[in-house]
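Here the complex is missing one protein chain, while the rest keep their positions.
Now for subunit A:
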Amino acid sequence: MRVCSELNDTHGPTAEEKTSVPNVSRVVASQKTRKRGNQFSFRRADMKLYCLSGHPTLPCNVLKFKSTTIMLDCGLDTTAALYFLPLPLVHSPRLSKLPGWVSKDGAVNLEKELKECSGRVFVDSQPEFCLPEKELLDLSTIDVILISNYHCMMALPYITEHTGFTGTVYATEPTLQIGRLLMEELVTFMERVPKAQAATCWKNKEIQRLLPGPLKDAVDVWSWRKCYSVQEVNSALSKVQLVGYSQKVELFGAVQVTPLSSGYSLGSSNWIIQSHYEKVSYVSGSSLLTTHPQPMEQSSLKNSDVLILTGLTQIPTANPDGMLGEFCSNLAMTIRAGGNVLVPCYSSGVIYDLLECLYQFMDSANLGSTPFYFISPVANSSLEFSQIFAEWLCQNKQSKVYLPEPPFPHAELIQTNKLKHYPSIHGDFSSEFRQPCVVFTGHPSLRFGDVVHFMELWGKSSLNTIIFTEPDFSYLDALAPYQPLAMKCVYCPIDTRLNFHQVSKLLKDIQPLHVVCPEPYTQPPPAQPHRSDLMLELQPPPMAYRRCSVLGLPFRRRYERIHLLPELARSLVPSEIKAGVSVATVSAVLQSKDNKHVLQPVPKPAPVPPSKKRKRVTEEPPEVLNPKPLLSGAVPLEPFLAMLHKNGITEVKVEETADGHILHLQTEDVLIQLEEDATHIICDNNEPLRTALRDLVLRFLQKL
């Protein structure tokens, strides 16, 4: 910013000044609000987004915003588990008898690591997961991690525990508590069925190349990691600081972050990251449907410079209401025919809505006596947690608490013994188990958890049905190690997150200047290339990212707020350059501390002591010069020529240039360049003439 300017024989805005015109107006604006606090602004550097995950619904991005480094979510892609054999809770003769894999020519023998099942090859080892990219930037530099929902924090221990991370993680309370449950459940699933060996040979590039698909095509296999431990979970979660919706959290005085309700799950949030002049919105996993969480807060997302958009529905063609209908009718058909229904699901989230829907449906379908079983190491906690986070629920459910009634009807299902929950298939469950029934259990990948047992138990009967409701995994891949399968399979993915129609309406409403989103959102789904309605079509087009992308975020406004001390403000003398616009020059000392900038009056020089002792230059206070006046306006050619003529300069040759005119004063041999933003008087060794000419020029300009 040009706090004061000098003018010799140059006037008008320079290239610097031209771009700084808004600055001047800000100075003016601040003058109007002088008594409320005086602020200036100046331009800042660009901002960047590092994309550590390409998965649209399990994002992990790092935003370098002002002087902070903020990680947005920490999703764990568990689809890699599909390449592994299921972990049976009870010894499975079928799985243990699977043949090992040997290449056709016998050259590669991985009998111990790989097993063949129904024409596909699976890794016989503890399942591994694909982590966010760790090499793109130094993760120890991350200041904070913002979590948007409990599904998007599953990689947290990998990031906070082994990278030198020393920052803080921000999340809402339900996100932390339910996230903890999901992590503990994952750990329990793995630790309950320990595998002695870890298969690594198959990852060898040369060997992997020879493997049958889809194992052959798996990418980044060396970065896959086994599940973390309970200790790592505890340590990671100890770094979480709880926040409430709309709570403003200051980060080093540079930016302010605020979580907003996103309507997707209990405690799920979108985040606003803003400084005084820039606003970045991070939208991740949001829903406009009326389900159990608090509705999505939209208005605060308005006027964002950049909106990072992730977590849209994974199945845009499946309408959640339609899917719920399918779920219920298939369930009823199976039960009526005397079969059992298996619902592989996460232990929190859509299950609450499913239970609520079934609570009403079962009676109406005359199936009221059918028992529901919810089996998970964290089943009890999950059902109870849902009832106590009243303030995070939708209004309808919140009001129940004051009656007082439990917000979710599953409490009544438990009371009436229609819903029973067990930590595992072992113990009470085996004695109380009654068929036909509906079992909700994890994990939806069908590779670990109690669901593996039910697949082995019920898979052989065509009376039974497995209904997939979680959209995270391909159901055909999930079922692959259980083939041949007699049980019926129904795919009813219920994804309540925003669909493209809703998101385009939302964007129209909140009008961000730029949208950043995962690459898949910018083109129709590969399986339906004609569905141009299933992509984001925006103007300007959204900036797409993929794993390992580094994007420079475009900002139109780039200013910093500077406060003006009142005594300095009082000393300013604004002069009106045109109606409503006043300008003043400021000479001050800029002090910056904790990302806050203050303009202070220049300290008066101490009276020079009558000492002849030489002082060191550095100790001298800055020399305060009265600033030369700023000039504004333009020099009109004809009147200027007339003025020259009047002053005795008659022989003037005018030449038109691209930027203005060159006046050649032939007798005096002086050149005057009149340009839009500068005037130069080129006059050799004739200072009086130059001064006279300068004064003539100045007559046409306004002094500030």
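Everything below uses one rule, namely that a contact is a pair of C-beta atoms (placed from the backbone, for glycine too) under 8 Å apart; a residue touches a chain by one contact, two chains touch by 3 or more; residues count from 1.
FYI, contacts and distances are computed from a predicted model.
Chemist: If you look up the hidden chain in UniProt, what protein name do you find among "Transmembrane protein 120 homolog", "BRCA1-associated ATM activator 1", "Pyruvate dehydrogenase E1 component subunit alpha" or "Glycosyltransferase family 39 protein"?
Modeler: Answer from the UniProt record of the missing subunit chain: "BRCA1-associated ATM activator 1".
Chemist: Taking the full complex into account, find the residue in A:326, A:472, A:495 or A:560 that is in contact with the omitted chain.
Modeler: Of the listed residues, the one touching the omitted chain is A:326.
Chemist: Tell me which residue among A:71, A:318 or A:586 touches the hidden chain in the full complex.
Modeler: Of the listed residues, the one touching the omitted chain is A:318.
Chemist: Per the definition of touch given earlier, which of A:336, A:460, A:570 or A:703 contacts the omitted chain?
Modeler: A:336
Chemist: Decide which residue listed in A:492, A:507 or A:598 touches the omitted chain of the complex.
Modeler: Going through A:492, A:507 or A:598 one by one, A:492 is the residue touching the chain not shown.
Chemist: By the contact criterion defined above, which parts of subunit A meet the unshown chain? Give residue numbers in ascending order.
Modeler: These residues of subunit A touch the chain that is not shown: 317-319, 322-326, 328-333, 336, 357, 361, 363-366, 492, 528, 530-533.
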